[in-house]
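The other protein chains are all here in position, but one chain of the complex has been omitted.
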Amino acid sequence: MALTETLEPVQTPEARKGYWAGVAQRLARDPVSMLCLAVVAALILAAIFAPYLGLADPYKGSMIARLKPIGTPGHLLGTDEQGRDMLARLIHGGRLTLFIGLMPVVFAFFIGSALGVVAGYVGGRLNTIIMRVVDVFFAFPSVLLAIAISGALGAGIVNSLVSLTIVFVPPITRVAEAVTSGVRSLDYIDAARATGASALTVIRVHVIGNVLSPIFVYATSLTSVCMILAAGLSFLGIGVRPPEPEWGLMLNTLRSAIYVNPWLSALPGVMIFVTSLCLNLLSDGVRSAMNVRD
Amino acid sequence: MTDKLLEIDHLTVRFKGARTVHAINDLSLSLGPGETLALLGESGSGKSVTLKALLRLLPPKRTEIEGDIRVGGTDILRLSGRSLQRYRGGDVSMVFQEPALALDPVYTVGAQIAETVMRHKGVSRSEAMEVALDMLKRVKIPSPERRLQNYPHELSGGMRQRVMIALALACRPRLLLADEPTTALDATVQIQILLLLRELQKEFGMGVIFVTHDIGVAVEISERIAVMYAGQIVEEGTTREIIKDPRHPYTRGLLAANLHDVARGERLAAIPGAPPALETRPASCSFAPRCALAGPDCRAGLPPVVTPAPRRRVACLRADEAVPAE
């Protein structure tokens, strides 16, 4: 009998496309995710191009035009306690807030993934050492840890980035370790090892591609928390220093105006709320888009 | 109305979703009280779907079911609410392949059996515990009094499957459905469970539908065998008829592939190819693309059902042809 028997294809040819193309397609079909993506993208674009949008100077105050309500001509969203244009400050504030809110997760993603993948793949004593150290950090609530580190390092943008990165490395390491040791036990890793490939080659070719997406999804779910924490640090005065526009800081300085003009003082809070909500929903959308296996 | 325990008439099951799957296509089957039937087939043949349809376990949103299923004259597809609950676990119960997954890990085995008995028979907890103990004795679990207090994870695979059987039989069902209950077990344990099921079947007099992919297991457990392929029954008869005088080319292929009594080094008469994907409803013989005997007539339309003897049927145009000389 001929060995090249007719073998029925199990799947139709149009199913043959890249994995990420499929994820993008499924994500595009989810209206909530698309709306959130649009909001987040608009905020990021506005923040990046803030100087070119023809807004008022976010630093220039006016003693006369303080705490103007929303809808004041010339100040669409009113002015703050020093008479600075709120719209300009909110959009410019997005630059710092989003930067401090997102970058720590990015840094933590790389550091945590590296630690977790090594711990999960190598196992044994190295795993015990890495994971015990991680557990120590993990024992503290993230808010407390961020405040403690920031307090020790002092206020400032760089210090905020460092402290928030330290806060998010342990949870990402944990997830990376768990996912990696799961993959590590699969037969294709053994098959790859049986070819005589070095651990580094096996990790590069066979582990990374299979662990990165679940770690990535987890990391995206942390961005909203990080945003809130970053704003929180600034609110407490151990993050960004005045007069830089930053949502958390703005929320703090406008706090005293809450009885005078409550809607105005709620604006930075609304921004934080909307952004973190959208990030959260978007991360949920990405998660379910990636889980589907046809 | 009839003396049949189970009657399935023209059952069709379709799964809707990104792709439609025609899982069961016009399946008819009957079972008398106290009969043991093995549903034999490979993965994707629809044998497990048939069992799930019988217990109404298929997700209603994604499933389209047509046809008729009657157990003791009751139309199963019309049951709902309390009567469905009474039916499941009362009249009909099921033994699964993985007892580790089917048993609840947070309750002792005694509590699980007693709970089922209380729910269906409305007896007190102490009476139900008596029944549980009696059932553990009947499935031959050593030191049953002690085992009542065990959690499923404290038992070995074979013991867990015995508990699963005790649980399934505690309410004296008229029909027992078994979905590959011995597949996950070791050979020496598998034969113990098969013999136990055979003994309990005689003792309780229930009807049994035993789903398996293993012909040897089917021979050990059943009086009758129905061979499934692509969501249809392609051949049915007594176990002796199927083993000694298989008529459908697929049944013959399966028997040959079992490698019982094949000389070493001899080339195997393998069935080429793989089963169809069932994305469309079969309009001709589903086995024709893999069949050595198939001709243009086989691809033209659905094969006729030939009945060479009472309660014996073969869905094949070539059923009467002599076994081709090898």
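Each chain gets a letter, A and B, in the order it is written, and its residues are counted from 1.
Everything that follows uses one rule, which is that a residue touches a chain if its C-beta (ideal position, glycine included) is under 8 Å from a C-beta of that chain, and two chains touch if they have at least 3 such contacts.
One rule holds for everything that comes next: contacts and distances are computed from a predicted model.
Student: Name the absent chain as its UniProt record does, using one of the following: "Glutathione import ATP-binding protein GsiA", "Aspartyl/glutamyl-tRNA(Asn/Gln) amidotransferase subunit C", "Amino acid/amide ABC transporter membrane protein 1, HAAT family" or "Tellurium resistance TerZ family protein".
Tutor: UniProt lists the chain left out of the view as "Glutathione import ATP-binding protein GsiA".
Student: From the touch rule at the top of the page, work out which displayed chains the omitted chain touches.
Tutor: Its contacts among the visible chains are A, B.
Student: Pick from A:126, A:152, A:186 or A:199: which residue touches the chain that isn't shown?
Tutor: Only one listed residue reaches the unshown chain, and that is A:186.
Student: Can you tell me which of B:83, B:124 or B:156 touches the chain that was removed from the display?
Tutor: Candidates B:83, B:124 or B:156; residue touching the omitted chain: B:156.
Student: Of the listed residues A:25, A:62 or A:201, which contacts the missing chain in the full complex?
Tutor: Only one listed residue reaches the unshown chain, and that is A:201.
Student: Provide the residue numbers of chain A that touch the chain removed from this figure.
Tutor: 1, 3-5, 7-11, 15-16, 19, 128, 186-188, 190-197, 201, 205-206, 209-210, 293-294
Student: So that we can see where the missing chain sits, which residues of chain B does it touch?
Tutor: Where chain B meets the chain not shown: residues 42-43, 142, 156-159, 186-192, 194-195, 213-217, 219-220, 238-240, 243-244, 253-254, 256-260, 262, 264-265, 267-272, 274-275, 290.
Keep this in mind: only the chains that are shown with their structure count from here on.
Student: Quick one: report the Å distance separating chain A from chain B, using the average Cα coordinate of each chain.
Tutor: Averaging C-alpha atoms per chain gives centres 51 Å apart.
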